[in-house]
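Mind looking over this structure? Questions follow.
All protein chains of the complex are present and in place, except for one that has been dropped.
For clarity, chains are labelled A and B in written order, and residue numbers in each chain start from 1.
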Amino acid sequence: MSLPLYTFIAGISGVLIGMILLQIFVTLSSKLAIYIDSKGEAKEK
Amino acid sequence: MDALLSMWSSMAFNDLYWGNFVMWGIAFIFIYLAIKKGFEPLLLLPIAFGILLVNLPSDIMTPGEGLLWRFYHYGEEWAVIPPLIFLGIGAMTDFGPVIANPKTLLLGAGAQGGVYVTFFGALAAGFTIYEAATIGIIGGADGPTTIFVAAKLAPHMMGVCAVAAYSYMALVPIIQPPVIKLLTTEEERKIRMKSLRKVSKLEKIFFPIVTCIIICLLVPDAAALMGMFCFGNLLRESGVVDRLSNTAQNELMNIVVIFLGISVGATMPAEVFLSPKVLYVFGLGVVAFAAATAFGVLLAKFMNLFLKEKINPIIGAAGVSAVPMAARVAHKVGQEADKKNYLLMHAMGPNVAGVIGTAIAAGMFISVLK
Partner (left out) sequence: MAAIESPMSGKVLEILVEVGQKIAEDDEVIILEAMKLENPIYAPQDGVVKEIKVKVGQQIAEGDVIAELE
């Protein structure tokens, strides 16, 4: 395929995949953070 | 008599041509816009002065010798300055709204559609693929990223694209509202969004680390920009290095912006700037911003088809990473539909996500085209 088309497809998929991956991992890391915090609070109690 | 002639020839008057006068005029207009009208003065004023300086014939931009050339070479050609600006921006950015509602990351992706519309538009206008990519990134509404891409792909376009990017960023309040209103119904604009949950400190510490790892692995060519961005953000959120965070946000930013502005301006001597291509770039710039706004809004509307809790599509426009201007515009447009709808913090989510989106788009261009 032509270079411009390839550039476009690579670019847009890179952005979308990047954002989707980021969304997944940010959600996971947030859950982890909340879990760690709640464990901390449980210990204090 | 000879002495007088040699004195005359050592002065610069002889080397001026009509193009220089035009550039002086442009520099004066920018200085006026910056000082009197408050158009992005932090950047426009140094850029304007750089334009003036480089159009006063001297050695100041001679490769290997000139003062401004050295700023340009070490700062831009070596792509050191844009990542340093991102360090400062990362230290200034609160990712709470994004972490509270990670779906907004997708809105940061949507607005990058404007980049590709502009990319093809530039190709159609006859620019090389490297130039087209640089012009396209203007649609990301991110000055440092535009300069970064220009440095890697099309250095001769740097000045023009940077000026276009910053000029249109100042015009965001004019360009965006009509596009938003065209693509949404009043009902949609009235959508109220649930308050953002509170985000814990630990979440805010994880975010830059996770983002850095994922983006740098996925798009290594964006590592310089995103790495520094995440570093700055971690400095801010860790809470234990406030003096570093403050320096990054203030002194460092100020120093870097000074060097950036004046050296970018100095890449615009008359010979480079006064070509019809420049008009195309400015024309495509409007297209870029309008298209980015449109894609952001449309993506929000598309997402709403699948969501129980609807997103107000106006905030899709904030995916255009002019922070916080686009968020403010989204807020104001929302208030026109419903005075009591306070969209500002919701719009900040896509707004800062857009910075990440543009950096990814930039990295992809570089990785494919370098």
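Here is the rule we go by: a residue touches a chain if its C-beta (ideal position, glycine included) is under 8 Å from a C-beta of that chain, and two chains touch if they have at least 3 such contacts.
Please read all numbers here as calculations on a predicted model, not as lab measurements.
Every shown chain touched by the omitted chain in the complete complex is listed here: B. Interface note: of B:Ala154, B:Leu202, B:Ala300 or B:Ala327, the residue touching the hidden chain in the full complex is B:Ala327.
Contact with the chain not shown here comes from a single listed residue; of B:Val22, B:Ala223 or B:Met345, that residue is B:Met345. Within the set B:Ser9, B:Ser195 or B:Ser275, the residue that contacts the chain not displayed is B:Ser195. For subunit B, the residues in touch with the chain missing from this view are 195-196, 324, 327-328, 331, 339-340, 342, 344-345, 348.
Note that in this section only the chains that are shown with their structure count from here on.
Per-chain Cα centroids separate subunit A from subunit B by 23 Å.
Across the interface of their complex, subunit A is touched by residues 98-99, 102-103, 105-106, 108-109, 112-113, 115-116, 119-120, 123, 129, 132-133, 199-200, 202-203, 205-207, 209-211, 214-215, 218-219, 353, 356-357, 360-361, 363-365, 367-369 of subunit B.
Interface of subunit A with subunit B (complex): residues 3-4, 6-8, 10-12, 14-23, 25-27, 29-30, 32-34, 36-37.
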